[in-house]
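All protein chains but one are shown at their positions in the complex.
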Amino acid sequence: MLDRLSRDIEALLFATDRPLSIDELCELTGSGEDSVSQAIERLKAALEESGHSLVIAEIAGGFRLMTDATHGETVAQLFEDRRPGRLTRAAIETLAVVAYNQPCTRAAVEAVRGVNCDSALKSLLERNLIRICGRQETVGRPLTYATTEDFLSYFGLSDIDHLPRRREIEEILSTGMPAGQDSDLFEENRG
Amino acid sequence: MLDRLSRDIEALLFATDRPLSIDELCELTGSGEDSVSQAIERLKAALEESGHSLVIAEIAGGFRLMTDATHGETVAQLFEDRRPGRLTRAAIETLAVVAYNQPCTRAAVEAVRGVNCDSALKSLLERNLIRICGRQETVGRPLTYATTEDFLSYFGLSDIDHLPRRREIEEILSTGMPAGQDSDLFEENRG
Partner (left out) sequence: MSADACRISLDAFEGPLDLLLYLIKRDELDIYQIEAAVVAEQYLEYIRKALELDLDVASEYLVMAATLTSMKSRALLPASRGQEADEIGEAEALMRQLVLYKAFKEIAQDLRESEDLWRNIFPSAGERERWSADSPPAIPGQLTIIDLLTALEELSAPADKAPDQRISRPVLTIAECVEELGGKLQTGVWTTLSALTGIGFGRSRIVGFFIAILELVRLGRLVLRQRRPFAEIEVLRTEFW
């Protein structure tokens, strides 16, 4: 039988409409961090042991009860007509660049991808996977973009810092973003 | 251990946002009525036996997974200080006009929207997304409205100046005709 704390946590993780962090769970249950962590472990074990279709996922900085992937096809039927489609390649590439460079301007994304990214940015904004987060203090004060919590949930990431590290990207970006093709081509001629 | 059908039904009752009838469950799982009814019974028993906080409730002619009432107090905390209810279309339009024209009178909003905006302004004031910021020194000295700090935090902006400008709006919202890499050059022509 599950203890009271595990039951409380289970109820919270079911009823919430966003992931709940350990801190929030401590406050909501009036328990300490260790007790809460242990209760989560007991809950995980109980769900697994009796073969339920539910799992505790750690995403977007918190915990949430979710169906396990083996039931995806069955459950997806419920949302058939309102589930957004997979992202386009342009959108997912644009998202990758924003995720690794945030906050980041449209021009910076376009410098990496070598193509216009207007419509990709627009569709990402509409799906709330990126947001406008400010302006860059350079000429023209362009808008900057960053990823959202929905981005983390959408890809099952627990934290933006948990994106896999990429050496090439870090090396190249640390020496400055590449300029756009246009400027590459024409600056030589001017010089 | 739960069988496949019970697990499928559990996943469906967990993820659904409305009660599912026996007929719907039959269709979604591709099983007969008797099998589905029996699977629901097994699921009920399994949840009770291991003392989970979730129960299968029969409401509005269908089934759905819910937290059991003994956790009501804990769960209700989640939603205590957070305020549900979507902004209406009228409120969103009014808010957009105020945000981009502040400080701005009711008459100015109505001139743009072409309809009476009393109740939209009232609901925005109640939600503390706009505030009364003064009077316009014209005939009748009408009240003027501006956005609040809550407005900024609601949209994740640190400064009202970070709202996209009209021209940027057109860029972001224009579909199919992406502005090219040469956008800066086109603007020179205008000036």
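Labels A and B are assigned to the chains in the order they are written; within every chain, residues are numbered from 1.
Heads up, the rule we're going with is that a contact is a pair of C-beta atoms (placed from the backbone, for glycine too) under 8 Å apart; a residue touches a chain by one contact, two chains touch by 3 or more.
Model, not experiment: these values are computed from the prediction.
Asks: Which one, A:Leu2, A:Met66, A:Ala107 or A:Ala146, makes contact with the chain that was left out?
Replies: Considering the complete complex, A:Met66 is the one touching the chain left out.
Asks: Return the single residue from B:Ser6, B:Ser31 or B:Ser123 that touches the missing chain.
Replies: Hidden-chain contact among the options goes to B:Ser123.
Asks: Go through subunit A and note every residue touching the omitted chain.
Replies: Touch set of subunit A with respect to the missing chain: 14-17, 57, 64-69, 71-73, 75-76, 79, 83, 86-87, 89-90, 92-93, 95-97, 99-100, 112-116, 125-126, 128, 131-132, 149, 153-157, 163-164, 166, 168-169, 172-173, 178, 181-182, 184-186, 188.
Asks: Touching the hidden chain in the full complex, which residues of subunit B are there? Just list them.
Replies: 11, 14-17, 65-67, 72, 75-76, 78-80, 82-87, 89, 92-93, 95-97, 99-100, 112-113, 123, 126-129, 153-157, 163-164, 167, 169-174, 176-182, 185-190
Just so we're on the same page, only the chains that are shown with their structure count from here on.
Asks: Provide the C-alpha centroid distance between subunit A and subunit B, rounded to the nearest whole angstrom.
Replies: Result: the chain centres lie 19 Å from each other.
Asks: In the complex formed with subunit A, which residues of subunit B make contact?
Replies: Contacts found on subunit B: 1-2, 7-8, 10-12, 14-16, 28-29, 46, 50-54, 65, 67-68, 71, 74-75, 77-78, 156-159, 161-162, 164, 168, 171-176, 178-182, 184.
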